[in-house]
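Here's the structure we're looking at; comments come further down.
And then subunit A:
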Amino acid sequence: MISTTIARKVAMALSGLFLILFLGQHFTINITSVFSEKTFNFLSHFMGNNPVVQFVLQPILIFGVLFHFLMGFVLEYKNNRSRTTKYASFKGSANSSWLSRNMILSGIVVLSFLGLHFYDFWVPEMNYKYIEFLPKDPNRYYGELVHKFHSPVRVTIYSLSFVFLALHLYHGFASSFQSVGLNNKYTRGIKWFTVAFALLIPAGFIFIAIFHHLNG
Partner candidate 1 sequence: MNLTLKIWRQANVDAKGEMVTYSVAGVSPDMSFLEMMDMHNEQLIENGEDPVAFDHDCREGICGMCSMFINGEAHGPDRLVTTCQLHMRKFKDGDTITIEPFRANAFPVIKDLTVDRSAFDRIQQAGGFVSVNTSGNTQDANAIPIDKHDADKAFDAASCIGCGACVASCKNASAMLFVSAKVSQYALLPQGKVEATDRVLNMVNQMDEEGFGNCTNTGACEVECPKGISLENIARMNREYLAATLKG
Partner candidate 2 sequence: MAKLDSKIPAGSLSEKWTNHKSNINLVSPANKRLIDVIVVGTGLAGASASATLAELGYNVKTFCFQDSPRRAHSIAAQGGINAAKNYQGDGDSTYRLFYDTIKGGDYRSREANVYRLAEVSTNIIDQCVAQGVPFARDYGGLLDNRSFGGVLVSRTFYAKGQTGQQLLLGAYSAMNRQIGRGKIKMYNRHEMMDLVVVGGKARGIITRNLVNGEIERHSAHAVVIASGGYGNVFFLSTNAMGSNVSASWKIHKRGAHFANPCFTQIHPTCIPVSGEHQSKLTLMSESLRNDGRIWVPKKLEDVKAIRAGKLNPTEIAEEDRDYYLERRYPAFGNLVPRDVASRAAKERCDAGFGVNKTGEAVYLDFADAITRYGKEQAHVKGLDENDAALVKKLGQEVVRAKYGNLFQMYEKIVDQNPYETPMMIYPAVHYTMGGVWVDYNLMTSIPGCYAIGEANFSDHGANRLGASALMQGLADGYFVLPYTIGDYLADDIRTGPISTDSPEFEAAEKEVKKQIEAFINNKGKHSVDYYHKKLGKIMWDKCGMSRNEKGLKDAIEEIKALREDFYKNVKVPGTADEFNEQLAKAGRVADFLELGELFAKDALERTESCGGHFREESQTPEGEAMRDDKNFSFVSAWEYKGEPSKAKLHKEQLEYEEIEVKTRSYK
């Protein structure tokens, strides 16, 4: 099914769009922590304990992440192999943005952050819920969140990762519309929207981190 270049490209775009959707949802929950501890706790508890979220959406998400980055590597590898003798002089800056040519780089940074995030959040969470079977505590989430942003090192790494995510999205979000074949009179509007999204959402995440760091 995903044996041709265009199919791979579309798959890459669709998985990317799915992850962007998730990112939006994630942000929506996280930002509540700035306004209301109660709402944040409520939503987090719901996400952490609802069986549909846990056993249907979560595996899809994990698959989406894995698929997107594995496909990213496959594409990078194949694309690299289509020109084995490199140019002595290649002036990519003359015709394309650095971002668009280095999606693999920004992608790897985001991926390593995901690794960290996994280790930091998902592993303890799984441990809490499914291994040690600790009692359900619908009010623990806000405290944990604030605690996480104590360390300035972590906040720095966290912020930096979101800068790279912004770079990744800056090209990737708009690009995925082109990949699935949308390029028409709305393209300018789409471009505006995607760029705004790419800048605002990561900035929002960084804001949350710094906010809790300063207020925590």
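On the choice of candidates, all candidates are chains of the complex that A comes from, given by their letters.
List of remarks:
Simple rule for what comes next: a residue touches a chain if its C-beta (ideal position, glycine included) is under 8 Å from a C-beta of that chain, and two chains touch if they have at least 3 such contacts; residues count from 1.
The model shown is predicted, which means the values in this text are computed figures rather than measured ones.
This complex places subunit A in touch with one candidate out of 1 or 2, and it is 1.
Interface of subunit A with candidate 1 (complex): residues 4-10, 75, 78-92, 94-97, 100-101, 103, 171, 175, 178-184.
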